[in-house]
Structure formats: structure tokens, C-alpha cells
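Note that one protein chain is taken out, while the other chains of the complex remain in position.
Chain lettering (A, B and C) follows the sequence in which the chains are written, and residue indices restart at 1 in each chain.
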Amino acid sequence: MTAERLRAYFPILTLVALVILVGTFDTSFLRIENLMQLASDVTTLFVMALGITFVIYIGSIDLSAQSLASMTTVIVSSAIPVIGAAAVPLALLIGAGFGAVSGLIAVKTKIPTFIATLATAGIAYSIAQYVSGQKGLSIDVSLRESWLGWSFGNIGPVPKEIIVAGALLVVATIVERRTVAGRIFKAIGAGEAGAISSGIQVERFKIAAFAISGALAAMSGLMLAARLSGGSPTAADQFLLPAIVAVLVGGTPLTGGVGGVVNTMVGALIVAVTRASMVYLSIPAQGQQIFFGCVLIVAIALTIDRRKVRTVK
Amino acid sequence: MLELKEVDKSFPGVHALKKVNFNIAHGEIVGLVGENGAGKSTLMKLLYGQYQHDRGEIIVNGKSVRFENPRQATELGIGMVFQEQSLIGNLSVMENIFLGQEHAFVRAGIVNWRAMANAARKQLAKVMLDIDPKRTAETLSFVQRQMVELAKVLTLEERVKGDLVILLDEPTSVLSRSEVNLLFSLIRNLRSRASFVFVSHRLDEVLEISDRLYIMKDGEVVDILKSSEAVVESIQHKMVGRLINREFYRESKQEPFNPNLRLLRAQDMSLTGHYEKISFDLHAGEVLALVGTDGSGREEIMRSAFGLEPLTSGDISTGEDEITKHTAAESVRLHMGYVPRERKIEGIISGLNIFENMTLGNIKHYSRWGFLCISSERALAAEWIKKLSIKTPSEFADCGNLSGGNQQKVVLAKWRIAGSRVILLDHPTRGLDIGAKEDVYDMVREMCADGCGILLIADTLEEAIGLSHTIMVIKDGRVKKTFDCAIGKPTLYDLVHHMV
Amino acid sequence: MPFIRSFIERETLRRRDFLLAGAYGLGGLAASSVLPTKAIAAEEMAVAWSYRDRSNPYWNSIAAGAENFTTDTLGRKKEALTHLINEGSNAKSLADIKSFVAKTSGKCAIGCDPNDSPNCRPVVEAVKGGNGYITTIWNKTDDLHPWDIGDNWVAHIGWSGLEPAENTATLLCKAMGGKGGVVGLGGIAANIPAIERKQGMVNALKKFPDVKLLDYQAADWDTTKANAIMSSYITTYGDQITGVFCANDTMAFGAIEALRAEGLAGKVPVTAYDCASQTLEYLKKGELLATVDQNPYWGGGVSLALAYYAATGKFKPSDEPKAHREFYGPTILITKDDADAFKKKYVDSMPKYDWSDFWGPSNGQIQYNRY
Partner (left out) sequence: MPRSLSNNLLRQFVPVLVLIALCIAFALINPNFLSVKNFARIGILAAPTLLVAIGVTFVIIMGSIDLSMEGVVAFCAMVFAKVFVAYGGFHGWGWTALILAVIVGATVGLVGGIAQVWLKIPSFMSSLSMGYIGLGATFVLSEGYRISVEDPIFRSLLTQRVFQMPYMVYFAMIALLFALFIERFSVLGRNIFAVGGGEEQARASGLNIARIRALAFAIAGLFYGLGALLSVARVGIADETNGSNMMFTSITAVVVGGTSLGGGHGGVLNTLVGTLIVAVIGNGMVVIGLPSYIQSGVLGAIVIVAVALSTNRKTIRFIK
């Protein structure tokens, strides 16, 4: 009983245990500015995961986030010189639009979201390549300062990325726990049949969830573009699976309904620490993926709440 | 050969079987009748090893046994034909028949389909079903599925030495008369080998086929009699048991409804394969009961009315305005509320707590600019918890952990909160204990008093009679008869007479 | 704020769980504390190389060079060199480098390929922030220069793809007898080398008016992808294809195997770029016409050496001319004839390099906007 109730805390506990573990190997890891650094590096991944959380929360999945983020870096890099600040909302809008389209396709044609989003990902990638002219683009330093300054550099000791990500987390948490949309997402994830017979327009809110995911993917793209002061069609490569892993390890199962954005923050940090630990524990190059794989299995085995999932597929 | 002694079984909130004694001799056909919730299905599932009994003992061929799972029961020659379909849709008929026993047909790792097909044909021949055993189950009609299930059970003949006991749970509810005859001749032919327990709502059929008759009521065996001596009316009275306590259904609180205020009108609703040309009006303060056997189409009628099932023709309107798009969302917008039979799946959402469930019906009303007013939600929930005396630690409790009765109260509260004018109750008291039932009845009356109209599919006939102003008897998807209770309430017999 | 209050109420309900949680955490602490803790040698200057992955011989030679510097010159164990594998992820590349700088509190020298040209700025800025020393190779944007960042970014080494690609392409056209059709397989389109090498080929084709470029598509440095595209080329152009230009050797392998499937291996000349051991085999078999070696072994060693000696104050980068802060590495054109010689000199036994002679083999300062 208590063990089951305790389970809600397993993600955070796993994180704490990991940090302590690495810390005892190499105390310099525990230096506050270092931990802060660690956090700021994972922000782009986290923001993407944040979006994906909403989709997984309703029991679907979004594989287009990575391509959307890459596309955004390209769009921003090429748009900023022309339209300046407007590029930022534009990018977010495009992201949200793309997400909504994925949702719409899935809902209307009843294609599993796994495939629908995979397909839209391909489309996004093509657009990115076309817009970029298949080159790496760079944003002029001054432009970057003036339009993307909000997402890099520090305020005092704190990296702005952390502040931005933190703000997004707060907003997402409010959306999840304090808004009608959040409540309905939870209802859909926990019991779609019940939600339908309660007269909820499930399809509409599913599309909304995908739109949010798209917008946040675009957001992570923006932050990436700011960090790289440029963009390329492959800028966000290797983001997707870690992002999904972050969501799942955080304790939001693929079946949806439980967990949420705060869990995802923990999950993202777990991923970050795991990666950093490879440097700190000086895991040999060949061993790193094996290490990551094993940590993954252990982490998920610890954090998943089996009561919520009847048959584990 | 099979005997139950003082068997007791209870579920949270329900005492399903009370000291039941039951026995069946070799080659005997025993009828088992009783209203829904009388404990028939529980008894069957005990015999089949799906449930385990709490007290008492089950004796097979003189040995006391305790089945941990259906497989053990099967090995002792006890098989069950389920009321709800238990075939796997994407598998072929023969695979369904021999699921779990394929190894009998394997040579050197290769499944010999021809052999299995032949064996399957043999089984199908037993039930006079002439279909290609290679057909996938989902392409079969309801009737065919029912027969295949029977055929699947009859594999016991080959598999098990010695006597068999075959449990038939409502096997005839979806069958036509001719098919019923077939089934019966089949059963008679098998008597040499097997004894049967036959559960059905159709009393005439039970009397026709069975040697002895067990009548159950509220988890107890109230009478055992020889079919040859039994008369339908007497049985019905025994099924109903105690003289209907009028107060049980709060009949003193039953007010005449307002015929001038129509809340819902159905005109010639039809859904191919389920029901045809159904028309009715529902007025403020009226309880309209749809009465019929399972599979008579009454559930579909209700689900169509709420927009969960489509309409092939006909139309529905609330008060003045026509319902154009048939979706649950639209119905709720037009102040309809549905209390489904599948409470755990469609009624409450487990994983959401009480107030989250309660306000789901008109969540917008408990939010400002899309932001929830959780404090007011909680206040509201607390209020309803007190009002309906819902047993729960707090309004934060997960609805999945509540007892059936309390879950039902939450669902009802949801629609009351949503301000629904038309309430569709599908087996509202299924599986509830007496106290919870009475609470539900109170709410029904209360809702009528508030000018709601209620479309009811009652759990028992007496419940239908007790609660309703109007009763429509549905048979094979058509309205067989309509009773206006204002003139005088029909007796159970009147209803059963038209139902079967 | 009722929200906060209700939240706190809920949390306090779970106080007991939380105590248990604490116990769990302490358990983790206990478990971890029994493990041997490794103190970092603070006095030693840590060395690391950050590159894409271990699946590519190019990066292995880079690592080998760096390891040689670590062992022979610094006289440490091979393991003293930390490998930061970015798996093609900008974020990971940056994160790893930051972690490493933080771990060594700035006492570190790093050789690095930023993986994606835009990623160069954040990397060098991060290293500067942690006061470490870094030499980058390959990927950086044109508007970014070491002398703008300062001493912490010691130097950037590039390998001009232009002239060598022009040379191989010229050989290709000659082998084709100055006429016919060429198909090209390019790298990831956004990568600088991919762009330069394509440009080099285009320049060469200018000299041969009768040689037509039939098609040029990106195969993303990927053998399998190159294989698929090549076979499609054969369908589209059939006999028109009399020469194949590949932007690196891994793609050339794919192309040659596609030709082999048609029994054309060795009949249609193919040029590659870079030089793994297999590449030499293909050369000797005559299935590959020519390739270019960029001596990654030297690049890996010298870039680390630059960072190291700058970090230890052996020289001050800002005193050096720009030609010493941004310069091209050496390249060697290899054909069938000198394959064996090359193998003997560079593969079987690596030449002894004086790692402190940074600029000797250099091909001059990096130039921009040449195409």
C-alpha cells in the first residue's frame, strides 16, 4: 500500500539517487553552477518533451516534434533578418499549425498517431530543407541579441534558458491542473469512453493537445536557434527519442491519464544527469550506449505505475 | 454429480449468494430462473471457476473441489456458453473452437488445418451450423456466434472422459424460435453424456426444456419445483417474491407528469439489425420505461437517443428543436444525460476524483475564461456528497475506488449538476444493494419533481413497474405494447406475457 | 491564493509518504557512498576530444592521433584522453563539453568538431566561459573567428574541399576521356565540406565541356543511402553514366556496391574523398579511381596539441598571426599507383609527428566566399 503510494515519488527519488551517486564519484559535479549548467543544457530537450507530454497524456504519441524544432530553427534564421521580432510568433504559430494538422489527420482519418505524426515529420523536414536551401544558416549576432536575447545568456547567476523553461513549466502546469483543457485531457487519457459519454468533444481537444505539442516543439526550436545563433534542417537531430524517454521516465505512461508536465521535468533531468554521468564516471566511448540503455530499463521499471495499466503491451 | 452446499459469495457492497444449495444429477436439465441481480450469473461463474466461493463447498462426483480458474473446471468437464460473446474476432471459427488445444492438430510443428477444419466441422455439425470453419469470427452473425460458442464448449465431449456439465447463460436471448428448437433438440440428444444448467428469461422455454427448476431471488434459492408441475404465473410470483412493497419504489412520491411540456420526441427511429420504427414522447416529470429481454433492442434505442449509436432513419427532437447531429456532445448541450449500464467504463472515469467526475458534464460552467474554479467545484462536490450520503474520505478520492452504489450516485450527481432535463437511465440499480437502490429511487422521484423526464431501462420488471408512468414493451426491436400506468399499473405477468 | 492552499493541503496529506521518500533517498546515498570515489587530479591538465561517433574510420584516426599525443608527448596512459561522443546531436556535443569543462574547472584542453556549423559559437563561448582551451575543426560559420573570441579558442582547422575535389574530379573526367555523364553523391547538404567538395567538382567540370553532370543528390555520408540512390541513378541514366563522384568514401562504397550488383564495378570510374583502410583496398582493386586523404591522424593530434600548449602557456594564441589561428590542414591525393606507398607510410605505421610543429604541414589561411 505505502509502496504503491510511494510510487508517485519514484521518478524524483530516482533522480536524487542518481545525482548523489554521480556526486559521490566526483564531488565537483555537485557544484551549484555546474548543476545549473546541466539544467540549462537540457532546457531545449525539456521544452520539446513538455509538448509531447500533453500528447502522451491523452494516450497518443507525437513523433514530429524533432522535425518541427529543426524546421523552426531554419524558419527563424531566415525570417529574422526580414521581419525581425515577428519571426518569433510566426514560428510558434507555424509550429502550432503543424501540430494541429497532425491531430486533424489522426482524428479524421483514424490513422494511428504514431504514423500520422511520423508522416508530418517527413513533410516538416522537407520544408526545412527547402527553406534553408540545404545549407546551415546563421543569425547575425546583433539580430540574435535583439530578437532572441530572451533565451540565452544569464540573469545574474541564472541562465535565461532555465528561466524561460521554468516559466513554460509553470504555464504548462497551470494549463494541466487549472484549465478546462487540462481537465479534459486528463479525462480523455484516463477514460476516453467516459469522456465521450459525458458529452465532451474529444476530437477537438485531441487536436488541441497536438497543437500545444507543435507550439512547444517550435519553442524548443527557437531556443535552439538562439543557442546556435542559427539553424539547419538537422539542428534538432537526436532529440526525439530522448524527449519521449524523458516523458516516460518521468512517470507518464504511454496509456496516458496519469503523470504530467512536472513529471516530465524530472524525467528530462534524469536524462540530463544520466548523460552527464557518462563524462563524470568517465564511461568509455564504446560503453556509453549500453550504459544509457541499462539506466533506461532500470529507470522505467522503477517509475512506471503498473496499477494504471491493465495489460502491459 | 454436481452439488453446491451452503455456498456463500459476496462482492464489495453486494451479498450475491446466500447459503445456496444446488444439485444436478447425471443427464438432468436444470432450469435456473430469477430476475437480473438475483444471483444466477454469479452462481454460474462460481461453477465455471471464474469466481471462487467464500464459504460452503462445491462437490463434483463426490469430491469437494475449489476451481482457481476456468481451465480447472473445464478439465472436470464443466463448460460454459457465455451470454456476452467470448470469441476472438480476428481468429477463424475453428481456431476459436480449439483455442488452447491446437496441439492436438500439430505434426512436427505444423498445424494440420485440414484436420482441425474437419474436427471443427464435426463440432459445428453438432450445433447444426453449416458454415466454413475457416471464416473469421467477426464476420459471423450474432446467432452464429452463439452457436459457435456452444460448439466450442461441446469439444468437452471428446476432451473429457466421464460426465459433463454444460452451463447455458441466456443462450436463447438472441435466437429465433426455430433456432431455439434446434438448440433444444441438441440438448436432448446430449443428455446421455451431459447434464445442463439452463438460464433464461423466457420462462416458457425454461419449462419446455428443463426437468427441474430453481427459482432464485436476491441471492437465495426461493423454490425448487418439477417443470412438469410448474405454471408460469406461479413462477413469476415466486421470482418477484415478497408482495411488492409500494414504498420501496417511493410510489407515494409519484406525481402525474405534465403532458403539455414535451422534453423528448422520437419519430420512427430505426437502426438496421437492432430496432425499427420506434416512436415515443417523453414529458416533464415522466418516467418512461423500456421493457424487454436482453437483445430486444432497448439498449440500442437509448444509446441512439443519446447519440452514442447512429440512426439509420427517423429523427429525435427535444422540446421544439430537432437534433441534427447525433453526437453525445450535442445531446448534452441540449440538456440530456446518460447513466450507462457499463458504469465503470462509460459512467465514471476512474483516475479522476469525485469532483472532477461530477463537473465533467458542464465543466465550462465551473470555469472562468477557461480557468477552473476548483474551490467552487470542491464545495459543490462536498455538498452533493453530503446530500447523497456518498461514502468517501474526501472529494479527492479516485472514483475508481468507490463502491458501485457511490459511483452511481456520482454519475447521477454529474447530470443533476449539468442541469439535464432528460435523463436516460440504463440499468441504474444493476449490482447495487438495497440501500443504494432506494437512494437511486429517491433521486428518480426528485428529478421528476424538478420537471426532468426520465427514460428508463429498469434492472428488474418490478422496478420498471414501480417507477414508471409509462411502460413500452420492446420485443425484437419493435414496440409490442404500451402501458399507461395512470390507468392502472400492469402486473408482472402482463409484461412478461408481451416480452416472451 | 486558494490554489496554493489546496495544493499545500494535498501535499501535507502525504507527509508520511514523504518521510519514506526521504528514507529511500538516504538509502541511495548510503548505497552510492560505499562505492569507491575517484578524486580528480587537480594539478594535471585534462585532455579531451569531442567528435561524432566511433563508427567512422575518420573519427577513429582523429582519436588515434589525439591518443598518440597523449601517450608519446604527454607520457600519460591512453585512457587519460576523454572521448566526448556527440552522436550527431548539437545539444549533446555542447552539454558534454560544458560538463567536461566544469568537471575539470577549466584546467582542460579540448579538440572538437562542433558537429554542425551553427553549434560552433555556443561551444567556444562555453569553453571561454569555463576558461578552458579548445581547438575546433571543420564546422564553424564564416562570421565567427578565433581572434574575436580570444585565447580560449586557440585555433580552427579546416580542410579545403575545393582544390582536392577539383583534382579528383579532373582525374575522373580524364579517365572518362573527357566526355560522358557524371552522377554525384553529396554529403549532408548543410555541411561545409559537402558544399565545398561539390563546388570543387563543378569547377573541374567547367574545364570539360563534353562532360555532363547528370544528377547530384545528398546521400548524407551514408553508405546504405548512397547505395540506394546510385542504383536508382542506374535506372534513370543507364549507360549515360560514365563516371561517379562521391563526396566521401563511405558513400563511394555504397555506390561501388550498387555498380557491383550490375556487374559494373571497376568499369565505371568512381572518385571518393577521405581514406579508410577499405578505401585503399578498393583503390588497389581498381574499383575506385582516386581519393583524398586529409590525414585525420595529424589533425586529431595537432588540434589537441594546440589547445594543450596554449593552455599550459607554451605560446599565446593572440600573439600569433591570423594564418596560425585559422588554417587549412594538409591533403594528399591518392590513386591506384601510390596506394601501396601510402598504406606503408600512413596505415601500417603512423609517421612520428612533432606535435609542437603546428603550422608546418598547413595549407595556408582559411579563405571565405570563394564560390
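FYI, a contact is a pair of C-beta atoms (placed from the backbone, for glycine too) under 8 Å apart; a residue touches a chain by one contact, two chains touch by 3 or more.
What you see is a predicted model; the values in this text were computed from it and never measured.
The chain not shown here makes contact, within the complete complex, with A, B, C. Of the options A:T24, A:Q134 or A:S151, the residue whose C-beta touches the omitted chain is A:Q134. Checked against the hidden chain, the listed residues A:S40, A:T53, A:T73 or A:T113 yield one contact partner: A:T113. When the missing chain is restored to the complex, the residue among C:L74, C:V154, C:V182 or C:I234 that touches it is C:I234.
When the whole complex is considered, the residue among A:V245, A:V258 or A:V271 that touches the unshown chain is A:V245.
Remark: the residues of chain A touching the chain excluded from display are 59-61, 63, 105-107, 109-116, 118-123, 125-127, 129-130, 134, 192-193, 241, 245, 248, 253-254, 285-294, 296-297, 300-301, 304, 306, 309, 311-313.
By the touch rule set out above, chain C reaches the unshown chain at residues 53-57, 59-60, 63, 189, 215, 217-218, 222-225, 227-229, 231-236, 238, 253-254, 257-258, 260-263, 276-278, 281. Contact between chain B and the absent chain runs through residues 69-71, 74, 86-91, 95, 99-100, 102-103, 106, 109-111, 113, 139, 141, 273.
Note that in this section only the chains that are shown with their structure count from here on.
Looking at which two chains touch through the most C-beta pairs, you get A-C. On a Cα centroid basis, the chain most remote from chain B in this structure is C.
With centres taken as mean C-alpha coordinates, the chain found closest to the middle of all protein C-alpha atoms is A. Chain geometry summary: the mean Cα position of chain A and that of chain B are 45 Å apart. In chain B, the residues touching two or more other chains are 374.
Across the assembly, chain C contributes residues 3 that each touch 2 or more other chains. If you check the complex, the residues on chain A that touch chain B are 178-184, 186-187, 189-191, 193-201, 257-258, 308.
Contacts from chain C toward chain A in the complex involve residues 3, 14, 16-18, 20-21, 24-25, 27-29, 31-33, 35, 37-38, 40, 54, 79, 82-85, 87-92, 94-96, 98-100, 102-103, 105, 116-119, 121-122, 141-144, 188-192, 195, 218. Interface residues of chain A, counted against chain C in their complex, comprise 2, 5-6, 8-9, 12-13, 16-17, 20-21, 23-29, 31, 33-34, 37-38, 41-42, 44-45, 73, 129, 132, 134-138, 140-141, 178, 224, 227-239, 272, 275-276, 279-280, 282, 284-286, 288.
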